[in-house]
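Attaching a single structure in structure tokens format; questions to follow.
Every protein chain of the complex appears in place save one, which is left out.
Going by the order they are written in, the chains are A, B and C; count residues from 1 in each one.
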């Protein structure tokens, strides 16, 4: 089940950049959730290409069809299948990649693994695969919100050397969506936009950091020992194309803290156990503690650049490559809903696990 | 299967710090591997407490018994069960923790999740659980070495503010094991040892970074899209107690690179496709590319400190806690074999997956 | 993953009788298999309604579209998604079932489980769900045939009281497909056809037995202890709608044999270990022994009959029901490819498992 994620709320994605389309099957969605095509489309529209002049000019409506699992506007508990057709596919644009491996792409490794690759638009390794994740994430987010008022928000907190000054506890969806970069620090967002434009002109690309928070997560989610909440979040994030690292709470900064600096002291807030600081990022012993869950994901600069690069051909000869086509110089603005979706998928799965076994005896 | 890890080479761990012992069952070990108790014990001895004056003075022989799955010195393909009895358990040492939650430990979250916790020595959240991982990792490492000459080496590359100057491509087991810190830069290792001693005197604790390399990994391991090699490594590492972050290849440093700086150009090295740089950490598109796999893991300072801390009781009252007992001021030296083991478990699983399906048709 | 089957060659089905369609995703198909739409369609045509006057007059082309996982006529190792649109849906035909539970159907139990059911055509419990199984089974059969010349054949061996006289070792596809009943004993097949016609006139329905053989299965497939080959076959068969029982080899007849009558003596056939009898049905200790795998599946008479029956309404009142619409008086002829497909899915999965771990050491 290498194309599936989750155990009780499981998604299986399929599809390539070019071909019949992209899809996802959700198995294990609780019944009786009100759900519309628009619930899904809204999130896909945050991911789709051509939203702004910062992203790839490739235009795709990415319109989703819900094929099963809904009856009279409610989920039935049976699999929800969703399909997005590929409309603006242009295989010819990839002819020049048929016999060459793009550096830091999946071309060479897919060939090594499978002995074959669909070289049109990256095939399965295309970021279009994440359409299925975002469609499923929309359902997961709705469940979490309706059941527990859990809110998941991601945003661009760093692009190349530009840092946003944001208190993650206070970020809002409105602020995030207020600009095409999806950086809630509007001043820095403007600088980021300029930087992206410059990278496009240079034929180069940029990376950055996405920060994600999940608020109102009840204490008790996460399954020791291997399916710790932080472990499943780390896997979810590192499964996203171009991701290079994950940090929970104070992350790598914990390294230069002593225990007395790092530990989060408990205190009573009325009848609620709270921590004064949140270096743990809302997770202790792999289980949520009721504080805001906080993590970051690093993304490398987009692999496709228009500068000439050294590489090799599929016939094993050295060569030079200058990419053509339509590409994002920076994937981060469109990766925001992907990060949120993967976080939602992890949380909804752990939420259902906890429902299965808790409160049975006392 | 929250206490299991892996799909084709699966380990299931069980046991608490205090109680009958700690164990692991390996399901899916290939038959006909030569294996001895000593193969396992050697690795457990690298993890056990009381190895040096840097670790907890709690002494445990941690002697392993192989209960099943071996016949006349060879694995039979049936489950390998291994057991380590708890010998030096001292539940009374934990009496003062019965009714209080230790900050940045799992006490509060286990209670929130299960409505009960074994407060003796941390129960299931004790790092003693990792005995099972290291025992299984010893088997995984032997398989990888015998089948493909794959070598996995981890070492302490940073402790608090002290950085080791090491080329990860050149590190050797001998160098790593040359000092009790397991830092192959012997000069910095000495400074780290001094720092640990100081932390112990201060009643405080230290964190750090472990770097891990896997050499001779053939191209083609890793299963898109969710079980990418980097994703499974990230999960494995974030499932280790006290881990706070994971980076593959250039990790968070990728963020301030442009694409033209980050991309790893391909070139032909005889008949082998190689990359000139290794910012990808040996993984592209989630699949190994034949280069050395390289990642780091951040560990927070040990949760248990002897300085007084604010916290709350299980009856939900504010209180103060001063820990007692025997604890490591820094877990990193003993975490080195755990990191190696988890990496080996991920790699052996992907290796078997690749065997299952490749080369069937052509 | 309740709508998924298999571990290394995994299928996930979705869809309802009425709605967007029926589909399946295959995850784990080995790369480089030659595959065409026709390979799939041929098997679907054996399952589709309206093939003969013995089955439901509901006409459906059940044309399949392969949406992903193929490139230039070969599988790529990525998910194969297949879609069959529902064309001849007629929700109005089910209006009279909206508020009543059909006896021995899934109406009441789906409502009990989910609190909602799609009452159009049985929703998810419709036998149309098996389209996905047959489409995936076509791929599994092709892999087994190409890799090991394994041939899987099922046929109707009993209908109501009519028994076919067939040596399962000698049955051929041609014989099976020589008549619409799919009973290779042509004389009995004719009597069965007459009996089905009579049942239709009576507004009643018939059950029967399907026998299945798998030839050329190498010794060594099957995974003790829980995933024994017979256990996975049993699960596969009891997951088919209307199935009521499963027998491997001499099955329930073993009960009245003594050990000396039942045991299959080994003998050497050249260099091959063979058994003189095959009461074991080709499986010993849960593992194939190289003999023909042989099992049967019992099917109850179709639930939908046109005679008046006692039942209750969804409002919990006693009532009477006389079904309307288009239904098969006997599902067996169309269940033959379903049984074959499920057997193929089990075998291909075990075949890949065996490839993963065998021959690594010696």
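Basically, a residue touches a chain if its C-beta (ideal position, glycine included) is under 8 Å from a C-beta of that chain, and two chains touch if they have at least 3 such contacts.
This is a predicted model, so every value here is computed, not measured.
Although it is left out of the displayed model, the omitted chain contacts the following shown chains in the full complex: A, B, C.
Only one of C:192, C:287 or C:339 touches the chain withheld from this view, namely C:287. Listed residues C:176, C:206, C:335 or C:348: the one in touch with the omitted chain is C:206. Interface with the hidden chain, as seen from chain B, comprises residues 1-4, 7, 10, 12-16, 19-23, 25, 27-28, 31-32, 65-71, 74, 76-81, 83, 113-118, 123-124. The set of chain A residues touching the chain not shown comprises 7-8, 28, 30-34, 77-78, 143, 146-147, 224, 352-353, 355-358, 360-362.
Residue positions on chain C in contact with the hidden chain: 2-5, 7, 13, 101, 103-110, 112-115, 124-125, 129, 158, 160-161, 199, 202, 204-209, 219-228, 230-239, 241, 243-252, 254-268, 271, 273, 275-276, 279-280, 283-290, 298-305, 307, 309-312, 316-318, 353-354, 358, 362, in rising order.
As a working rule, only the chains that are shown with their structure count from here on.
Taking the mean of each chain's C-alpha atoms as its centre, the chain lying closest to the overall protein C-alpha centroid is A. In this assembly, B is the chain whose CA centroid lies farthest from the centroid of chain C.
At the interface between chain B and chain C, over half of the residue numbers involved are used by both copies, so each side presents largely the same positions. For the pair chain A and chain C, the distance between mean C-alpha positions equals 39 Å. Averaging C-alpha coordinates per chain places the centre of chain A 26 Å away from that of chain B. Rounded to a whole number, the gap between the C-alpha centres of chain B and chain C is 45 angstrom.
Shared interface positions of chain B, i.e. residues touching 2 or more other chains, are given as 224, 353, 358, 362.
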